[in-house]
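Of the protein chains in this complex, all but one are displayed in their positions.
Chains: A, B and C, in written order; residue numbering restarts at 1 for each.
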Amino acid sequence: MFRLSNSPLEINNLHASLQSETAGGFVCFEGRVRTLNEGKTVTSLEYESYGPLAEKEGLRVIQEAKEKFPIIAASCVHRIGHLQIGDIAIWVGVISQHRGPSFEACRYIIDEIKSRLPIWKKEHYQDGDSGWINCEKPNSSSK
Amino acid sequence: MFRLSNSPLEINNLHASLQSETAGGFVCFEGRVRTLNEGKTVTSLEYESYGPLAEKEGLRVIQEAKEKFPIIAASCVHRIGHLQIGDIAIWVGVISQHRGPSFEACRYIIDEIKSRLPIWKKEHYQDGDSGWINCEKPNSSSK
Amino acid sequence: MSSCGLKHILKTMGEKTVHIQYFALLREQRKQANESLHTNAQTPAELYRELAQKHPFTLAQENLQVALNEEFVSWETSLSDGDHLVFIPPVAGG
Partner (left out) sequence: MSSCGLKHILKTMGEKTVHIQYFALLREQRKQANESLHTNAQTPAELYRELAQKHPFTLAQENLQVALNEEFVSWETSLSDGDHLVFIPPVAGG
């Protein structure tokens, strides 16, 4: 399961959805908004996405994880909208019979989702500045 | 933080205890009691521990993880006593600035705890049999 | 000549209508989230060059990806009338 969410992630429901009598291991990853990024103090941030393609690509990543690793199930929800420090931006959970595949699949999913899904992050800084991550550094002409 | 617990693990409290404004990643592992182990149907199990040494060694593992990986904090609680299918036997949680060290430290902690702490597991099977894991297979004279 | 007839002739000449959606930095630089336009561009690469001449886009094509009708495609894919395009700035999910 993969989806985008405009409201705070309901971690307890996500956790409860990954149950199986044959699961001996559960691994989850939470990406949280942190106050410091590359030396600047972040006050809040916005995630924007191209929804239809992000959801297709997210499902493809989950499907790939199931093919690559012997896992029972995997879920991921990515938050969209305006987030504050400490808010959960992404949640990935995996269950498997043994623990190794859950760790490997969880890491695979977060790595692929970060690099492949059409989702963008704008950070707002304490000094009043703001910027789209990865978009403004490569050619700094825009700032 | 490391401790042993005779009562069901309070996952929400454990999760809430790992908060930091500088944490961008949280990884947790849950070991759960599964119904099948090496082809036998498990109905329940018991964990027994040599408490004082298990707690010292558990704390050492957490400390090692903090020295080996750039993490902010790590916690682990191991359940002791009689557990049913689906119950959580162990919970490990780690927070760090970036996600890599949380994954690596979480995996390190669970691997070391499983192999080093004086904790023993007795499985009860559907066929009425039972056995101490790792104790009766090496020299099968006992069964 | 009816407008239908004109549309037919324009299409024969290679002109088509495409729908573009803008996100993140491109949306801010274009100052709008979407537009439909007539173009003679044969490929997304040609279309982006055309747009970059009219708008203050700072991202070079090699820093972008392109999606056509909700799927990632190559920059040299042929455009058709009615296509839906998204130029995808460097992503930063998670």
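Basically, a residue touches a chain if its C-beta (ideal position, glycine included) is under 8 Å from a C-beta of that chain, and two chains touch if they have at least 3 such contacts.
Please read these numbers as outputs of a predicted model, since none were measured by experiment.
> Kindly name the visible chains that come into contact with the excluded chain.
In the entire complex, chains touched by the missing one are B.
> For the full complex, which residue in B:40, B:66 or B:121 touches the chain that was left out?
Counting the whole complex, the residue in contact with the absent chain is B:121.
> Could you list which residues of chain B touch the chain missing from the display?
On the side of chain B, residues 31, 47-50, 52-54, 56-57, 78, 89-90, 110, 113-122, 132-136, 138-139, 141-142 touch the unshown chain.
Heads up, the rule we're going with is that only the chains that are shown with their structure count from here on.
> Show which chains lie in contact with chain B and also with chain C.
A
> Report the inter-chain centroid distance for chain A and chain B in whole angstrom, where each centroid is the mean of the CA atoms.
26
> Taking each chain's centre as the mean position of its Cα atoms, how many Å separate chain A from chain C?
28
> Out of chain A, which residues touch more than one other chain, so two or more?
Residues 31, 110.
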